Every structure is written in structure tokens, then in C-alpha cells.
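One protein chain omitted, others in place.
For chain A:
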Amino acid sequence: MITQSWLPLLVLLTSLLSGLIIFTLPEKSVRTRTTLNLLAAFSKVGLVSWMIWHIYQGQHYQIRIHFLPNIDLVLQMDPLAVLFVGLSAVLWLTTTFYAIGYLEGSPHRSRFFGFFSLCVAATAGVAMAGNLFTFLIFYELLTLTAYPLIVHRGTEAARKAGQTYLVYTVGGGVLLLTGTAWLHTLTGTLDFTPQGFVQQLPSELHPQLIVIFILLIMGVGVKATLVPLHGWLPQAMVAPAPVSALLHAVAVVKAGVFGIVRVLYNVYGIDFAAALGITFPLMVLAAITIIYSSLRALTQDDLKRRLAFSTVSQVSYITLGVALAGPISAIGGLVHLVHQGLMKITLFFCAGNIAETLGIHKISEMKGVGRRMPLTMTAFTLTALGMIGVPPIAGFISKWYLGMGALQSGHAWVIGVLIVSTLLNAAYFLPILYTAWFDQPDTEQTAHPETSHLLLWPPVITALLSLAAGLFAALPYTPLEWARFIVSFEFLQR
């Protein structure tokens, strides 16, 4: 049942308005800014939880605004949107706490938190977009609002990284725009529909549909960092830690992957896409991305760069799971959207803590960090193991479903990819853990507490969340259950 409602707009406005108000605040009014930030973040979590409750009972919220002749702006909360909005709401809250601690006393904080909120608003828009046009608008808005965050430090390196980021993302945006406009001239509608809306086109248009698919996937693939469109992400590491955390776990990268899911499920329809023969190349591309970037991660000594290549690899699990075109692998892919978010944000928080507190950026300098920052490193270890796929942490659940799904869809070679990837994950994560815990530190112990509370607790909490998501996966309202719920719409109700 679809209910016309202002709620989706309200979810968007919580972060949009708070962002705009923050711009007007003077640099010194820390208390007002913090209150406003947290108020907005908490109310968003509240709103989203309330909606999740109702959506589980089969309700869909939608708001439709007439925009151009035969194009509407549509925001909707369907189960897939909830998965992403829910993730972004929770992680926005934790990242806000973290960022307040991280940026204490640094310049341009109003600017930072303003764009930070706008970035989250754009992400919520991407998640809730009810048609491809609305998606495009928020996707581009995300491109723009993330830029000031990436160049926030204002160094020459930051400017260069920002330039690279723009070349990739603005280019991708153009492809997406082309694909969207082209599709609209063919179909006259762009509304996301379960099982897609393009299959009723006559078969002589199928070659055009394939070209449009390539345009759309390349457009969102830039943000989803599909090799060879991934080059901007490792460079964007110059951004402050909360930005990297947000970029990798929630905002930019996830928006790209989410776009791939939307295009496959709600524009083309997974069955039709498979029949067109466009899912297989995508699957191969995802597999290549997984292996290639894991190999690249091995050779990075800079901790954040290694994590960046790990992201490139891990988000492609999502693409892979969806492109396998079977229900079980789809569960694995979708649940990884949340699991990877929880785990990767923890890793980046920890990397940020180590850099802030000890001034350590390189893995070779991390000797004995575990003894000096035990809680941080415990969180790091837990989620790194999760990334490798050790049970019972969240990452294991994703990999299990992906593997089962691969067998079910008759692509057994994907198991091989998963195994190689797991080995490579272990190969680039375990040495970090070893150095941190077992090597002798070069300098003496530091006193308690290991770092400020605002920096320490966010990673601990997200690490516990990723453990819980794995341990209690079978309970209702967990990411896994929600992914099953979504998949039931795409595969079973026909």
C-alpha cells in the first residue's frame, strides 16, 4: 500500500535544513552548532525507525511533486530505500559525534559541518529517490557537496585530489545524465518499479537499451569505484578522517553501488537484465575489481590508502551479489551494503584515532599500537576480521550468502573469486594486526584514557554493531532480515 506522505521529505529536511542553518552560524558558537547537529541526527534516526516499523507492515511512503511536463520529483520509502536511509541515519549520528571530537579547535568548522549535513541530505535523497530523474538530481548534489569536504584541509594535495575526484564524478554524472535523458525519450517514464519498467519496449529497441545500460552503469560505477573507474578514491584520502569514513561507508561510494542496485532492480528488472545478457559482464567486472584492488591494497604502506583499496574491493561484493541474479546472492549483496558500512566506518575511525593521537599514518610505523590504544585496536581487529569473513562477525554472513547464491545461480567460479579475495583480505589485514599487537613499540606507553571519549566510543560502538549484526543475524529487523524482505519483492512476488 502506497501512502502519500510528507515523511520522506521530512527525513531529507532534517539534514538539509540543519546544514543550511549551520552555514550561518559564526565559527565560535560551538555549543549551538553541536546541539543542532545532534538534534538533527537524533530526529532523523527517530523518524526512520518509526517508518521502518510501518514499512515492515507493508506500507510505502511516497511524495510526488509535479516538476516538468511529464516528469515528477518523487521521494519514496520502499524497503530498499530504508536499508540505505537507515544505514546513513545511524552512521551520520556516530560520525557526527566523531567529527565533533576530531575537529575540535580546527578552522572552518561551520563550513565543514554545513557541507557534512548537506552531503548526508543528498545521500538520503539518493536513497529515497522514486524515479531515475530524482535519483540523478540527488546524485549530482552529492557530487557537489562532497567536494568541499574532500578539499577541506586546503593543502595543495587536497586541491589536486579534489580535481581528480571531480574529473571522475562530473564525467560520470554526464554519462548518467545522457542515459537518463535517452531512456526518458524511449519510455516516457522514469519511475522505479519492482521488476523494472523497460521490458515492455519492443525488441528492436533492445540494442539501445544495452547502450543505455552501459551509460547508466558507468555513470554510477564511478562512485561505486568499479575498476577502472576507481582512481579517485585512493587520492581522496587526503580528506579528514570523518570525511573518509563517511565517503567510504555511507555517502559517495555507497550511493554509486545503490545506483547499480536501483538500475538493475527497478529500471531494468533483474530477470530482464539477465535475459538481455548484461548482468554477466557486470559480474565479471565486479570480480575483476575485487581481485585487482585487493592486490593493490597489499602493496600500500599508508594505512588509509590500504583501507581505500579495500573499500574498492569490498563494495564490489554488493555489485557481484546483485549481478549474480539469484535471490540468495542478492541477499548477500544487499546485506553487505550495511555490513560493509558498519565495518569500514569503524576501520576509518580507528585509522583517524591512530593518526590524531599518535601521529601515525603508515602501517610500518604501527608497531605496538595495540598496547598504547587497546580499545581502538580491538575495534579495528574485530572489524578487520569481519572484513576477512571470520564468523560470527557481519562480513561472514555476507560472504556465506554470496557463496551460496553463486552456487544456486550456477556460477561456481565466483566461489573461487570469493576464496582468493578472502585470502588476499587476510594477507593485507593480518600483518597490520600482527604489527599492532605483537611488535615491540619504538616509544614508551602512553597514559589513559587512550584518546578523547568522542573519538574512542564511535568506533567501539560501530564495531559492536557489526558484531551484533553477525551474531543476531536471524532476528527480525537485522540487516539480514531486511535484505530478505527486499529480495522477496524483487524475486518472489510475481
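Going forward, a contact is a pair of C-beta atoms (placed from the backbone, for glycine too) under 8 Å apart; a residue touches a chain by one contact, two chains touch by 3 or more; residues count from 1.
We adopt the following convention: contacts and distances are computed from a predicted model.
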Record-based protein name (UniProt) of the chain missing from this complex, from "Cytochrome c oxidase subunit IV", "NADH/Ubiquinone/plastoquinone (Complex I)", "ABC transporter" or "Molybdate transport system ATP-binding protein": "NADH/Ubiquinone/plastoquinone (Complex I)"
Selected residue (touches chain absent from view) among A:137, A:201, A:276 or A:454: A:137
Contacting the left-out chain in the complete assembly, out of A:22, A:82 or A:166: A:166
Among A:64, A:184 or A:371, residue touching the chain not depicted: A:184
Touch list for chain A against the chain that is not drawn: 23, 66-69, 111, 136-137, 140-141, 143-144, 147-148, 151-156, 158-159, 162-163, 166, 170-171, 173-174, 177-178, 181-182, 184-185
